[in-house]
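What follows is a short report on a single structure.
Only one protein chain is missing; all other protein chains are in place.
Here is subunit A:
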Amino acid sequence: MSRMLKLIYNEQLKIYIRKSTWAMYIILGVIIIGLAVMTNSFGELGEQYQGDDWQEVLQQENKELQKEGEEDEFVGSLNASIIEENNYYLDNNIQPTPYGAWQFLRENMLLLSVVSLLTIIIAAGIVANEFRWGTIKLLLIRPISRSGILLSKYISVLLFALFTSIFVFLFSFIIGAVFFGVEGMNPSIVSNEASGYTTISLIPTIFSEYGYSMVNLVMMTTFAFMISTVFRNSALAIGTAIFLMMAGNSIVGFFQDKEWAKYILFANTDLSQYADGRTPWIEGMTLGFSITMLIIYYVVFILLSWLFFTKRDVAGQ
């Protein structure tokens, strides 16, 4: 085993040996099961469309919705979109897909923000805790460069993010399969996209959506890691990173009219804004621009971490 692998193994061990890490996974698991129970009790599972008479069921439903809508204008506007969706099924002769593990998985993409949160906590602690425990001294007096130790820690944080995302992904699918069954190997659903209702293939959509949210995950993790290394204080790192993660979009919204708004990190983290048929957040932004901005921010974060970790003395607390 190469030296770097051993260092990464050490860091992984220090993450996963702690009960607080396992508590994170248990919390994620409980949330996923909770979501499944709630969807099972209150959600639209589409069971009524599974018979041979699904077209009649849809037409019947449209009539009822129409009637309801005429009585109340607000309900009417809500119902209009459902009617539109139902008509799409009828016009194109598509039988609605029943709710299943894949759709549950797609909805659970929201949980990636919880994964971000947990990864931020790990990233914020991985350097700062060594200083807090005083173990940094025994860690740095080994025949290994400080850059090597820092790199092993950074890779470990990314691995934690990866493992936790995979956990959410797999566990959601398994729980979804247990509660709702699997829709099939390549299910497609009707979805309200920018261009109106269309049929989309579910699995590629899920992967691209999870992929897009990884960008934000990596950026916020790297940010928390940077604060942790520079200030050697995990609370500060957790606080600022979570605040920025929550407030990121509002910050961009607030400064939207300004010339420089597009240079804000959070204007660029959602790359799905450049996907087919969608308009970017701020006029004039392109995919290339966003990627360039992301790389610049990333390099700055990494460079700051590296400079502070390798150049600064380890003096008393």
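As a working rule, contacts are C-beta pairs under 8 Å (C-beta built on N, C-alpha and C of every residue); 3 or more make two chains touch, one makes a residue touch a chain; residues count from 1.
FYI, contacts and distances are computed from a predicted model.
When the listed names "ABC transporter ATP-binding protein", "MrpA C-terminal/MbhD domain-containing protein", "Acyl-carrier protein" or "Oxidase" are checked against UniProt, the chain not shown comes out as "ABC transporter ATP-binding protein". Here one chain is not drawn; of A:40, A:77, A:92 or A:145, the residue touching it is A:145.
One of A:3, A:67, A:258 or A:278 touches the chain omitted from the figure, and that residue is A:3. Although one chain is not displayed, its contacts with subunit A can still be listed: residues 3, 6-7, 9-10, 13-14, 17-19, 133-135, 137-145, 313-316.
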